[in-house]
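One protein chain is absent from this view; the other protein chains keep their places.
Moving on, here comes chain A:
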Amino acid sequence: MIDEITRMMRFLEFSDSAFPVGTFSFSNGLESAAFEGIVYDATTLEQYTYTALQQTIYSDAIAALIGFRAAAKRDYPLIRKADQQIILCKMNAEARLMLTRMGKKMAEISSQITYDPLMEKWLADIRQQLTPGTYPIAQAIFFQQNGLGEKELFATIAYGIINMILNAALRCIKVSHYETQHILYRLCSTAHVDYETIKDMTFDDMRVFAPEMDILAAIHEKGKMRMFMN
């Protein structure tokens, strides 16, 4: 058993926006939204971030929780299924690229700093392209191996998407640190309700509804702006 202080330290480490999986390289379409004048201040940024958060909660977070519980039982086929479901449901190429790059990086970091046979197998399968290796599933395995709970996993996924967009916003939109922290604070305050809503959901419940965000991602994919990756 891991002691409480160490557990909290691990939680802080793995949910830190500076955790080096390349989060800073992606904007989730925000770059196009800023260029098109759709997101231009704190109010519009909060709406955009809210939309991204909802999509993540009702897709990645559902699969991650299933993967987390599967990792506890060492149910490898179910872990792989959760990984595959995330890719099947991710409708733009940019998002798939983001999740697989970050997922592979997370697995690599994990195998560097600690040993777990499940994560070793996971990384080997990613390298052999036997599984896509998405970020939420790497997080699920990593959290399981480090004694963290599923609520912490959920919080990290939700916090991660909010923080990714807000950090990107500081580089391409006229907003202050005060405003982005305020948005983060507000959006995080409803996460517990979202967790209760999705915690028992299945793969069949994974869903999205963000057509404008999809179009912005497509514009970014085809465009020449490259402050962030696609």
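The rule is simple: contacts are C-beta pairs under 8 Å (C-beta built on N, C-alpha and C of every residue); 3 or more make two chains touch, one makes a residue touch a chain; residues count from 1.
The criterion applied here is as follows: contacts and distances are computed from a predicted model.
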| item | value |
| --- | --- |
| UniProt protein name of the chain not shown, from "Protein kinase domain-containing protein", "Thiosulfate oxidation carrier complex protein SoxZ", "Raffinose/stachyose/melibiose transport system permease protein" or "Urease accessory protein UreD" | "Urease accessory protein UreD" |
| Among A:D16, A:D116 or A:E221, the residue in touch with the chain that has been omitted | A:E221 |
| Residue among A:A33, A:M102, A:L123 or A:I157 that touches the chain left out of view | A:A33 |
| Which residue of A:L12, A:A93 or A:L130 touches the chain not shown here | A:A93 |
| Residue ranges of chain A at the interface with the undisplayed chain | 29, 33, 36-39, 44, 47-48, 50-52, 54, 58, 84-85, 87-94, 96, 201, 204-219, 221-223 |
